[in-house]
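Starting off with a structure, shown below.
Up next, subunit A:
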Amino acid sequence: MSLLTVEQVTSGYGDMEVLHDVSIVVNVQEIVTIIGPNGAGKSTLMKTIFGLLKPTTGAIQFAEHGIDGLSPDRIVRLGMAYVPQVENVFPSLTVRENLEMGAFIRNDDFSDRISEMFALFPVLERRGKQQVGKMSGGERQMVAMARALMLNPQLILLDEPSAALAPNLAQVIFERIVAVNETGVAILIVEQNAKGSLGLSDRGYVLAGGCNRFTDTGENLLANEEIGQLYLGG
Partner candidate 1 sequence: MEHFVGILNYIVFFAITAATYGILALGLNIQWGNTGLFNIGIAGFYALGAYTSALISGLPPSAWEGRTFGGFELPFIFGLLGAAVVCGVVALIIGAPTLRLRTDYLAIATIGIAETIRLVLSNEAWLTSGVWGLQQIPAPLYNSIHGATTRYLQGHPGLPMWLHDLIAKSYDWFYLALVLAILFILYLILERLVRSPWGRVIRAIREDEDATAMLGKNTFSFKMQALVLGAMIMGIGGSVYAHYARFVSPASFKPLYGTFIIWVMLILGGSGNNKGAILGSFTVWGIWAGTDFLTKYLPFSATQSASLRVILIAILLEVILLWRPQGLLPQKKHLSTPK
Partner candidate 2 sequence: MTILARIPQLLVYGIISGSIISLGGIGVSLTYSILGFSNFAHGDFMALGAYIALGLFTLLTGLGIPNTTFGPLSFGFGFTVAFILAIGLTVIAVILIDRLLFRRLRRAGPIILMMSSIGVSLALRNILQFSWGPQPHYYNQLIQPAILIPALNIRIKPDEVFIIVVAIVLVVLVHAFMRYTKMGKAMRAMADNATLAQVTGINTDRVIIWTWVIGAGLAATAGILAGIENKFITPELGWQMLLSIFAGVVLGGIGNPYGAILGGMVIGISEEVSTVFISTGYKPVVAFVIMILMLLVKPTGLLGRKN
C-alpha cells in the first residue's frame, strides 16, 4: 500500500531547476534508498517532499493527503519526520531536551515515548543530560533520529545518515535504521554510501542529473554491475 507518492515533481532553487519530473513511491513500512552521484538532486528531493521547497510541477501524496505546497510544520503533524544531513540537532540542548523538542506538538505526557527511544538507542540514555553539541558524530546522528521519531511518524526521511561517520559507526547507524523500521516506520534514505544502505533496503531508485534513471529492489541494485560501475564507484 502506497504511503508516499511523488509524481512528476519539478523543483529547484530560484531559477535553477534541479529536479525534472521525478517520481518515487514508498510503501508502508518499507525501506527505500535513493542513490546517485553528487548533485543528482537527492537532497533537493527530500526537501521538496518535506515542504522546505515548493515543487513547480507535479504532486506529492502522503497518507491520502496532498502535501505539495504544505509547510513543514503541517507535514510533521500528518506523520512524517525529516532528519537533515547537517545541523540536525540542537547543540546547546541536552539529549533529553532535544527529544522533548521532537515532541513539541504533544501536550500530554510522553515519557513513555522517551523510554522507547532510549530502548532503541541505549547510548542516549546514558548521556541523557549531556549537551548534544559535545557528543560524537555517531551519537549526534542517533539523537537526530530519535528526535524525529518522537511523534510516532509513519515515514521518516533520512538525508545521508552515515555521511562523515567512520565505517564501523556507519554500520551501527544502519543497524539502528533496521531496528527503527521493525517498529513499523517506513524509511526513505538518501545515501552516498549506497552499498551500506541498499543492503537493507526493500527497493531503491537511482537519480542522476535530477531525473529518474533506474529502479529495482535493493538486492538487485546491489548485484547490478552496470549500476555499480556508473553510480557506486565500482
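The candidates came about this way: all candidates are chains of the complex that A comes from, given by their letters.
In this text, a residue touches a chain if its C-beta (ideal position, glycine included) is under 8 Å from a C-beta of that chain, and two chains touch if they have at least 3 such contacts; residues count from 1.
None of these values were measured; they are calculated from a predicted model.
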item: In-complex contact partner of subunit A, selected from candidates 1 or 2; value: 2
item: Subunit A residues within the candidate 2 interface of the complex; value: 50, 52, 71-73, 76-77, 82, 84, 87-93, 97, 100-102, 104-105, 133, 147, 151
